[in-house]
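In this view, the complex is presented without one of its protein chains, the others remaining in place.
Naming follows writing order (A and B), and every chain is counted from residue 1.
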Amino acid sequence: MSTLVRKGSLFSQPGRDGKQSILSVNGLSAYYGELQALFDVSFDVNPSEVLAIIGANGAGKSTLLRSITGMMNRGKTAHIDGAISFGGRRLDRLSTEQIVDAGTTMVPEGRMLFPRMSVAENLLVGAHLPKARVKANQKLDEMFTFFPRLAERRNQIVSQMSGGEQQMVAIARALMSEPTLVLFDELSLGLAPIIVEDIYDKVTQINKSGVTCVVVEQDMHRALAVSDHVLVMLEGRIVLEGAPDTLSKDDITNAYFGSHSDGGTQ
Amino acid sequence: MTFEENLYWTMIDIANALLTGTFIGGYYAMLSIGLALSFGVMKLVNLAHGDFLIVGAYLSAMILTVVSVPPVLVLIIVVPIMFGIGYALQRFLLNHVSVQAMERRGMSANFGLMAPILVTFGLSISISHLLLALFASDAVSIKNNLAFSAIRLSQDLSISLLRFLFFVVAVALLIGLQIFLRRTVTGRAIRAASDNPTFSSLMGIKTDHIFAVALGISLAISGVAGFMIGMTRTFQPFDGPQFILIAFGVVIIGGMNSIKGSLFGGIILGIVQVLAGTYFGPSAQLIGGYMLVLFVLSFWREGLFSK
Partner (left out) sequence: MIGNFLNSVAERRNATIILLLALIVLLLFPWVAGEGGRYYTSLLMTVFLFATLGHAWNLLAGFCGLLSFGLQVYIGLSGFTVAILNYYFQVPVWFGVICGAGVAALFAWLLAAPISDQSGRKQMFAGLAIAIVLWVIYEIWIAFVPGADIFGGAYIRRVIILLTIFLGMLPLLKLQGAYFAVATWLIAAAVTSVFSEWRVTGAGGGMTIVSDTTTIERYYVGLLILIASTAVVWKLLNSRYGDALTAVRDDEEAATAIGIDVRRIKSMVFVISAPIAALAAGLFYVDSVTITPPDAFHIRWSAYVVFIVVAGGMGTLSGPIVGAIAFVIIQRFLAGLWGGGELTLGLASVLLILLLPRGIMGLVQELRAKAVSEPRVARKTSLLSSSKTKVAISTMIPDGPGLVAALMVPGSPLPTLQSTNPTWRDIVDAFGTARAALEAANPDVILVYSGQWMAVLDQPWQTSPHLHGTHVDENWHEFGALDYDFRIDREGALACIAGCEGIGVRAKPVDYDGFPIDTGTIVANGFLNQGLQAPLIIASANIYHDYETTRKLGEMATREAIKLGRRVAVIGIGGLSGSIFRQDIDPENDRIKSPEDDALNRKMLDLMKAGDRNGIDQFRETFVKNARADNNFKHFAWLQGAMGSEWSGAEILGYGPAWGAGSAVVQFHINRK
């Protein structure tokens, strides 16, 4: 069964399948100056699930994640409309650091590490929030157990590491703030298939430990394999959503490339 | 004079230039660390830097006219005041005219780059005239009994005690600053925010606050440097530009991004100035320094000591 997306209402409280959602996006539109990048996007994320967002380049996936993490509240040039609530709290008016403090964080596309710092320093910066700071050293040890490869390289400058290792640092750094929801943006970008495999193993483990994950991915097959629920985006709209096993491959492909005639929000 | 005597005096001249230049380098480093710090962290070219040095000098001198304590103790008051001025300035003014802020307001990229420079230039003009209005244009200095003390190394070779102390302070401060930036939470946050302000906020770092702390530190150091100016010479409200040119010279030689570089930059500038002064007369000091900086700009735009 595949469902076209419903029209969002600002006040819909209950999440998908009757569960209480952890993140709820309602009627979200995003603009870069005069250009509109998201059109009335609505969806829910259930606690402890992996939600995958797929779509071609330019479909608005990254803009969506940037909106959730408060990076689109940038005044005249970039701004958003609509409501984003996280555990009952409105995120759309908070600044990025307040959103992170509330428990949502992101592993950004391109990793965005602090290039001149070592692995350990990058992770410690990840624990900047006062609540994380107090147990930073304990978290650091946890991360080094979780990513043994990073333990070997704890004092290496990150810009000298391979793409896969850098991606691990980025994930570990995000986890240092003890988030309840992590948004992963294009984890597989520029990585060898075997390393992507490793990285997604870790995502599954992170999810098993109780962290809700939203995965944005261009690689459709990868996304379908790891997720409990899938959204397909096209030109700034959600055109298809459902559990991976209920969606047919053709439907997804059509939605992904926008080749079906009536794909829209209505 | 015999040949030996000639040789002796030539050697003394050179040794003197190297020694004096090196120790002046410590003082020059102090004048420039704040500038290098604000550029390294916020990419802010603080054209009012020289005027803040003078503000530090006036603050020290004014406090000493009210209370009579050993001069160095005024720093206990001057440093926090300067930190506060720096913090407030960044928080309430400069954060709102930064490149990012200007872009957010839809200004062109070019204007975004110019705005902070123009604002600090306006501040520079305002501060010097404010000082003029408050203290008139009389030359002021901090009275102390160290100004003319010297450490004698040999019969014909000596260094100023104050310059020696300044050098020690500069080295200690640079080491302290490095430790602060590497080992403390705030220090790491400053480095993260300077690397990537957008994504450091994703770590929960309040970049507005962190930048304000960085300018606070920059001005606190300038307060100490201003005190040093007052200890060694007289100053007037309009002396700011003269000092900012020295500070710029130092950071250009040492590398705009390198805080450590300011010590090396200071030493090189110091030595070249003293040498020029020794061989071509006192007026050559200034112009020799300018030419050195222009020369470095021609060939090593990133400075001699930055990676």
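Everything that follows uses one rule, which is that a residue touches a chain if its C-beta (ideal position, glycine included) is under 8 Å from a C-beta of that chain, and two chains touch if they have at least 3 such contacts.
Everything quoted here is computed from the prediction, not taken from an experiment.
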Seminar exercise, completed: Checked against the full complex, the residue among B:78, B:107 or B:142 that touches the missing chain is B:107
Exercise. Thinking of the whole complex, not just what is shown, which of B:76, B:153 or B:287 touches the missing chain?
Worked result: B:287
Exercise. List the subunit B residues touching the unshown chain?
Worked result: 39, 45, 47, 93, 96-97, 102, 105, 107-111, 113-115, 117-119, 121-127, 129-130, 133, 241, 245, 248-249, 252, 256, 280-281, 283-284, 286-287, 290-291, 293-295, 297-298, 301
For this session: Could you list which residues of subunit A touch the chain missing from the display?
Result: 31-37, 56-58, 63, 110, 115, 159-160, 162-163, 188, 190-193, 195-196, 218-219, 235, 257
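Here is the rule we use: only the chains that are shown with their structure count from here on.
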Problem set entry | Cα-centroid distance, subunit A relative to subunit B, in whole angstrom | 45
For this session: Spell out the part of subunit B that touches subunit A in their complex, as residue ranges.
Result: 103-106, 182, 185, 188-189, 191-192, 195-196, 198-206
Problem set entry | Residue numbers on subunit A that touch subunit B, as the complex places them | 33, 69-71, 74-77, 95-97, 100-101, 105-106, 108, 112, 114-117, 121, 124-126, 128-129, 132-133, 173, 177
